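Heads up, the thing below is written out as structure tokens.
Only one protein chain is missing; all other protein chains are in place.
For reference, chains read A, B and C in written order, and residue numbers begin at 1 within each chain.
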Amino acid sequence: MPIRATVWGENVHEQKNKFVAENYPKGMHGQIAALLSEDKNIVASTVTLQDVEHGLTEKKLDETDVLLWWGHAAHKDVEDAIVERVVERVWQGMGLIVLHSGHHSKVFKRLMGTPANLHWREAGERERIWVVNPGHPIAKGLPPYFELETEEMYGEPFSVPEPLETVFVSWFQGGEVFRSGLTYRRGAGNIFYFRPGHETYPTYHDKMVGQVLRNSVNWAFNAERHAHLMKAPNTPVEKAIEPIVERGAKLTHHPKS
Amino acid sequence: MPIRATVWGENVHEQKNKFVAENYPKGMHGQIAALLSEDKNIVASTVTLQDVEHGLTEKKLDETDVLLWWGHAAHKDVEDAIVERVVERVWQGMGLIVLHSGHHSKVFKRLMGTPANLHWREAGERERIWVVNPGHPIAKGLPPYFELETEEMYGEPFSVPEPLETVFVSWFQGGEVFRSGLTYRRGAGNIFYFRPGHETYPTYHDKMVGQVLRNSVNWAFNAERHAHLMKAPNTPVEKAIEPIVERGAKLTHHPKS
Amino acid sequence: MPIRATVWGENVHEQKNKFVAENYPKGMHGQIAALLSEDKNIVASTVTLQDVEHGLTEKKLDETDVLLWWGHAAHKDVEDAIVERVVERVWQGMGLIVLHSGHHSKVFKRLMGTPANLHWREAGERERIWVVNPGHPIAKGLPPYFELETEEMYGEPFSVPEPLETVFVSWFQGGEVFRSGLTYRRGAGNIFYFRPGHETYPTYHDKMVGQVLRNSVNWAFNAERHAHLMKAPNTPVEKAIEPIVERGAKLTHHPKS
Partner (left out) sequence: MPIRATVWGENVHEQKNKFVAENYPKGMHGQIAALLSEDKNIVASTVTLQDVEHGLTEKKLDETDVLLWWGHAAHKDVEDAIVERVVERVWQGMGLIVLHSGHHSKVFKRLMGTPANLHWREAGERERIWVVNPGHPIAKGLPPYFELETEEMYGEPFSVPEPLETVFVSWFQGGEVFRSGLTYRRGAGNIFYFRPGHETYPTYHDKMVGQVLRNSVNWAFNAERHAHLMKAPNTPVEKAIEPIVERGAKLTHHPKS
């Protein structure tokens, strides 16, 4: 059974900025989904901010193995209840790929527990993405480095937790560096942050970027869901695995007294 | 200059449960502060939930190098604005030691980005805390293991992110295990979670527990504050470190056009 | 194409100890291979210490995706040249699953860079293996814990590097704990250490143990080989990606002078 990838697109600048519209006539989400569909093991669909419940209904999330998130201008318009819904799905095992300016999305900041800040410059400069972890599944099939001739610069420090693994580090023409591919697990959910993807540049038409996205969906996929991680159950003394006798003071009256 | 440690105590069960009151006549926070004061390099003070702004005023946090947090019954009574204030201080470099049931505090869950769930049993069973990382500063001076004859059980899975390092793992009489000492950094702030400390048992009168708490305060201390981590500044092309020429389309009108 | 798993067996105690021989009439390696073969995606074969080049010829390693290692009594009889051969394969991408007393094998210690010590007791006590990382691929399909009624005890501290992730933690009847499932990457090779497997007990007849082994082979598999990681090439200034002019003093005469 193929992996069901859902691409969430903010779909704002596609409507307002002619460069973005020209770059991505089917929307950034549409183009990202097209990149994913080159992998026969992935079935990609799209939803947007403007859809009912931002397209992230319980039903849609039931049918999502890996969610990809691209947002920029309208992070604050994403309703908190939907954010919590997505976050709880990640904890239970849904994969999440956060793209570029999604570093400031409510969903990503909520899962990182940090501000996820950085410094930036929109100047169409050259970015060179180095593979620092060539054995990682997300780097499969990639050359030692690849270049995006015009990209926005993101510079360190990127205030996120130390990742499980650093997969990519970017060199920027203007003198900065950035950890561009970072993996996390939160609860049972795999999370990958991938830096490139400024909307006014043709990043999602790049072959290598497509390869990274497909790799990351395959890596993040987890067939299981772990609803038990949402609870903190009591294990009564009568059901202790090894027999024990209750001792000491309790906060509550003893059920048998 | 000594390290200024502030012990935050919920101070609820001390007022309501006679066992807790007998265990901790000066409050749990008071006894924790007493343990810290055995280190001449630490100056400990206490605040409680019931204080104005829960005792965590901007002024008090200005004077706090490391905050220790014990809460259980009243997590939901901690105001969100105070939680954000504490979290922002951690990001900028304040140390944080989260104790026992503080795993479910708003502050800890906010910083972890996970539910921080576990399973539990209040039966006064034996806990044996093993040092799995004897070279870690938080394990300084400890024997290979130490025991708490009556403690609450916390069982895995503990839904927190993979830590920077696992320092302690607990064995429980009833058959469970738990990763009892975990380190994190969020932004510039060091965070340590330490499992023991159920209020109806005399845990904070234990010598080894005192040693761990003092070690953890020394480890978490960071003299610097990093306010810049709270911002995501633009670095204009004119100020690029390496000279670059702006290219490509932009989201905004070019400032010079 | 299925994953080619090679099980390396020391095959010493099977020949000398009647309990081990009764437990494992086809050798421990044979039984481990049988467990793996329950997965249609795995083709398992076996080699032993007594084979030419310990069975680990260049040809055999060319045909190995994931190597499983069980040794105990004869670690020192494994030739150093074969150890280096195996280690270099791991660096280039071959997976490695190290079992039980293999913690003291030359291969594992070489890859960890630590003594990999622990304390131990052969008393047939109960081991309970808790899943602490339920979303990890190696924990797929497992219950919250499983038990081995008679096992050897291994106790902390286990002097290995902090792993990428801790998957399992064991509880022992005699009072110890142990981090029983640990993941690493060395070069491009995935490594998993799995604690159980004392030869006088029927551990490799356990269903859950079989599930862990099959999961770990699937997790460790990496189709790529990275021979370039074995070299430290010079990148001459004439071939710099960004044009630069050579400056400053050099260790060697300038090739053009």
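We take it that a contact is a pair of C-beta atoms (placed from the backbone, for glycine too) under 8 Å apart; a residue touches a chain by one contact, two chains touch by 3 or more.
Keep in mind it's a predicted model, so treat the numbers as computed, not measured.
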Subunit C, residues in touch with the chain not shown (by the definition above): 13, 17, 19-20, 87, 91, 104, 110-115, 117-125, 150, 153, 155, 157, 159, 161-162, 164, 173-176, 184-187, 199-201, 229-237, 240-242, 244, 246-252
Residues of subunit B (touch criterion as defined above) contacting the omitted chain: 93, 128, 133-137, 140-141, 144-145, 164-165, 185, 187-190, 222-224, 226, 228-229, 241
Where the missing chain touches subunit A, by residue: 128, 130-134, 144, 155-158, 162, 164-166, 169-172, 175-177, 179
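Quick note on the criterion: only the chains that are shown with their structure count from here on.
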Copy pair subunit A, subunit B: interface residue numbering same or different (half cut): same
Farthest-lying chain, centroid of Cα atoms versus that of subunit C: B
Rounded Å distance between subunit A and subunit C, as computed from the means of their C-alpha atoms: 31
Contacts with two or more other chains, residues of subunit B listed in rising order: 155, 157, 162, 164, 175-176
